[in-house]
Structure formats: C-alpha cells, structure tokens
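Down below is the structure, laid out as structure tokens.
Every protein chain except one is present and positioned as in the full complex.
Right, chain A next:
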Amino acid sequence: MKKLHENIIEKLLLVSAVAAIFVVALITYFIFADGLPVIQKYGLAHFITGIDWHPLEGHFGLLPMIVGSFLVTLGALLIGVPLSVGCAIFLAEIAPKQVTGLVKPAIELLAGIPSVVYGFYGLVILVPFIREVFGGRGFSILSGSIVLAIMILPTIVNISEDAIRAVPKDYKEGSLALGATHWQTIKKVIVPSARSGILTAIVLGMGRAIGETMAVIMVVGNVSVLPESILDPVRTLTGNIAIEMSYAAGEHSQALFATGIVLFVIIMILNLLVTLVPKRVGE
C-alpha cells in the first residue's frame, strides 16, 4: 500500500530527527578539537587554577573568568530568584484574571527583547547609577548581576508558574479544608509540591545567566583580575571569548576554545542536573 515516495519521506523524517544529535556531536567535536591541544600542552590545572591571563606570553589562567562568571551568576540568582518565584506564585495563586492577562503577555514580550538592548540599558543607566551611588567605576559584578537578573526573570517566572499551576487542586483544597490560611497553604503545600519544577526553572535561568555574553560584556568592565568586592570589574568566560576572538591567533585562539570547553562542561553539568530533577511530585 505504501508508495515509494512515502518511504523516501519517512527516511527524510528520520534523518531530520537525527539532525539534532548530529549537530551536538559536531559542536562538541569542533570545540574540543580546537581547544584540547593547548590544554594538554599546558595542563588543565594551568587553565582552571591560574590567575594570570596573558595569552601572548603563554599565560592562560582562567580562574578570574571562572570566578567572574560564578559571581555574576550568583548575584543574578540572589536578586532574580526571589522576585521571579514571588511573581510566579502571585500569577498562579493570587492575581485576578485580568491582572494575569496583562502581566503574562508583558513578560513574554520582555523575554524576547534582544540581550544587547538590556546590555545597552545597563551601560547607559545602571553603570553610571552604581558609579554615583556606590563609587568605583560602575562597571562591576553588581551591574552585571542586576542586568542578568532582569534577563532571567521571564524564564524563571514562566516555568515556575507552570509548575505551580500543575499542582493538583485537591492538595490545595485539602489544606484549606484543614483550616490553613491561603499563605500557609502556599508555603507548606503548593510550593513544596511544585519544588522540582521551580528548581528546574532556576537551573535553566542559571544556564542562561552563565551563557549570556553581550549584555554582560557591556556592563562588567572585562578586567581579567580576581575581584575583591562586588563593585570591582570582572570578566566572564563568555566575555573572554567574545572580546578576544576577533584578533586571536595560534595558541591564543586555541586558549579561547579552551575557555569554550570550560563553559561547555559547566553548561552540560547544568543540563544533566535538569534531567535529574524528578518531573513530578512523588516520582
């Protein structure tokens, strides 16, 4: 019954489905092929524990960038998580329908705004503001954290809200029937039940923060020195690649691919964490 062209189409479908695997493999191969030789030559320890980044003199210490990425991301989570989880609880539990109808499209729109636009806003408003209020140069961990916090809000709000809405109604009704107040129910029943979804949202937001490049470059100052306070400038792993890639050659270029490997491994670990988080209550 099946015609020849249907067989061909079915083959094509399979090939397309496998394309994603193929692309991931290609990416992994090309990043590692270009970055591994220099890591092997100088040793992994040189890269991840060295604090000296002078690629033209053969010093490839990535520790300042690893610390930079880590601190900026941590700051973004400290600011962004309470706000966005609060926002998600509000939208799922408290907001009147009309408010949700207004807030949701607004958040979706903001999720689509290009990251350079957020970076540009950080550059013209946030950096001068921090310079004037807290001193320093303004280009700092703090400004990077704030810009990233704004950027990860939509991700965490959307996914956590879905998770909270997915909590069975009976749980809530049971709790209310036992005499708990609405907030007690949210705190003791709803949020714990939606815990895995909220956790997934936070890890995804974290991945977005670590991986963000342009917005961060525009506000953190990009100095490859270990920071001493949150008002110090830093450079992130992503920034290290983006800033120097245009003129790097030879080992310098390979060292940037090595930076890519470090970033890639961090992101893969986060991705694995997401898949490990149980999808539903009780699983």
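Heads up, the rule we're going with is that contacts are C-beta pairs under 8 Å (C-beta built on N, C-alpha and C of every residue); 3 or more make two chains touch, one makes a residue touch a chain; residues count from 1.
Operating definition for what follows: contacts and distances are computed from a predicted model.
As stated in its UniProt record, the chain not included in the shown complex is "Phosphate transport system permease protein PstA", which appears among "Phosphate transport system permease protein PstA", "TetR/AcrR family transcriptional regulator", "Na(+)/H(+) antiporter subunit B" or "Chemotaxis protein CheA". Among A:Ile48, A:Ala166, A:Val223 or A:Ile267, only A:Ile267 touches the chain left out of the display. Annotation: of A:Leu78, A:Ile113, A:Leu178 or A:Leu226, A:Ile113 touches the absent chain (contact as defined above).
Residues touching the missing chain, restricted to chain A, are 1-3, 6, 9-10, 12-21, 23-24, 26-27, 30-31, 33-34, 82-87, 89-91, 94-95, 103, 105-110, 112-121, 123-125, 150, 153-154, 157, 181-184, 186-187, 204, 207, 210-214, 217-218, 238, 241-242, 245-246, 256-257, 260, 263-264, 267-268, 270-271, 274-275 (touch as defined at the top).
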